[in-house]
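The complex is shown incomplete by one protein chain, all other protein chains being positioned as in the whole.
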Amino acid sequence: MKMQSSMRYAEIKTSTPNYWGILVVLAVIALVGFAAAHHMDTEGHHITGMTNQVVWGLPHVFAIFLIVAASGALNLASIASVFGKQDYKPLARFSAVLSIALLVGGLAILLLDLGRPDRLIVAMTYYNFKSIFAWNIILYTGFIVIVLTYLWLMMERRMHRWSKPAGLVAFIWRLILTTGTGSIFGFLVAREAYDSALLAPMFIVMSFAFGLAIFIMLLMLSFKLDRRELDDSHLQRLRKLLGHFTAAVLYFVIVFHLTKLYGTQNHDFERFILLDGGVYTLMFWFFQIGLGNLLPLAMLYAPGLQRSNPALVIASLLVIVGAFAQLYIIIVGGQAYPLNIFPGYIVESRFFDGVISEYTPSLWEFLLGIGGVTSAVLIALLGIRVLPIMPEGLPAEVK
Amino acid sequence: MLACLLGVLPGGGVIAADATASSFGEVMIPSPAKPADANTCVEPVEVMRRDHMKFLMHQRDATVLNGDRETKYSLVGCMDCHNPASVSEEIIRYENPKHFCAECHAYASVKIDCFECHADRGLARSEQSSLTLNAQSRALSAHTFSHKLEQTRGD
Partner (left out) sequence: MATELDNIELRPARRKFLKSAAALATTLIAPGIILYKTGHASNTSNKNPRWGLLIDTNALSESDVDACVSACQREHGWESDPNSRTDAQWIRKVKLTDPESGHQRFLPMMCMHCENPPCVDVCPTGASFKRDDGIVLVDKHTCIGCRYCMMACPYKARSFIHETLKDQLPVAPRGKGTVESCTLCVHRIDRDGSNAVPACAEAVNQGDRKAIWFGDLHDPQSEISQRLQALGAVKLRADMGLNPGVRYQGL
């Protein structure tokens, strides 16, 4: 019988200079990111690499990554509350905090990249309910409220019995949210790279993997900062989960491309991604499949590495690298490939019809993206400092 | 931009403005230029001062969504009257503190973003408008517009 009823949670102590050092660095980077966004707003987007052909770029890769990871980060809490696996219960609070932090970071990037970010009030009050984007605005803000409520219910002893239904609500909401995020692309009939029902479930599985990878790294980091005990048995569970989720992502990628390859009309697009798309092909095979899927799978399942913490950390990092590559290919590659308006003809125009569009990310976009990531990590690290989120210790389980 | 608009006199341009300031250091009460050939605006001044935004906000939806143009409250109409050749030979742009809208808005310290998109001068003073492609059509339009304006002033 596990000792979960006597699990104590406590704030991370700030006696370590490392903790403050990390926070300061993160805060500075986040501020630089916001300054970059301000510059983009005053100068206009011509200073970025985004154009009329590739309208969404690096900031959106970062933002979608954070939003997808946010949804997945809540997974551990869901496994505890919804599926009743008590082993994961100690991690549930941090899971909730991390998911909120990541979502806020992702939303910040999206909002700051808008052409008219001063019109946020318009976005919050004028809704076109046929637009999945409009639904996403409601889903994202609702997610924050729901998860905050869920967190409170978990932490408030007297309300503890409500945490299970709250967890179920959060779980379902999160599935809808991630479906909505995948459908941003899946609903676009105009582009060959999108227009697929598979994108929504693929994003859900991606969220499991990406969220867990970040969770593992931050869990290990914060326990190390505060010198709390983190027994291998807990990490074993997370290691296995990350392996399963990464394998599932690979499965969806294979099915997606195989399906597109089957239809002759998609051959040019598939050739672009898989063979002669230059940077996109390199990213696909080396970064996404190689570093993002195959190598982590090897490291997570290799019998000799089952107790290796460094292997777990590296595998998590690699999953994140693969995540960025995958999202870059989906978001930017999907736009770089030209629209097929005149099948059978060679098309040329001054508006770059018929050619692969070039896109070179600018420094400003990178800074904005990094600013969002650091904001998210900052919020998470601050959260565990001011609230009793982290378990005081995760010792070896008593069987 | 606002900092330089407040209390700064522009150079050049023949402008029939009456800014009242009896000594150095007093705040300039705005007195935006009115066209020489018109007596009244489409509404009395007190009404316009308070409610011009209401009229504009309603009008913009009417124009964009329904296509009602060249009506009493059209922004192009405002600019036609308030930035005409009779006031200043040189076209006054919004960045110039003597622009009709800029004068009061700088005084009230209310930033507006209309002119990020909208032309800050009227039809007659814009180069390459559709009306210049067809001079007759242009004369017809200007006549129709001023006729409409006279009708509304008569109300």
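Chains here go by letter, A and B, matching the order in which they are written, and residues are numbered from 1 within each.
Note that in this section contacts are C-beta pairs under 8 Å (C-beta built on N, C-alpha and C of every residue); 3 or more make two chains touch, one makes a residue touch a chain.
Everything numeric in this text was worked out from a predicted model, so none of it was measured.
**Q** Can you tell me which of A:F34, A:F133 or A:Y301 touches the chain that was removed from the display?
**A** Touching the chain that is not displayed is residue A:F133.
**Q** Among A:W56, A:Y88, A:F223 or A:F366, choose the residue that contacts the chain missing from this document, as touch is defined above.
**A** Of the candidates A:W56, A:Y88, A:F223 or A:F366, A:W56 is in touch with the missing chain.
**Q** Need a quick check: the contact residues on chain B for the chain that isn't drawn.
**A** Touch with the absent chain occurs at residues 60-61, 64-65, 67-70, 76, 79, 116-119, 121-123, 126, 128-130, 133, 141.
**Q** If the hidden chain were put back, which residues of chain A would touch it?
**A** The list for chain A reads 5, 41, 43-46, 51-53, 55-56, 114-117, 119-120, 122-134, 136-138, 141, 145, 148, 152, 157-158, 184, 187-191, 335, 339, 341-342, 344-353, 357-358.
In the analysis below, only the chains that are shown with their structure count from here on.
**Q** Per the centroid of Cα atoms for each chain, what is the distance between chain A and chain B, given in Å?
**A** Measuring from centre to centre gives 50 Å for this pair.
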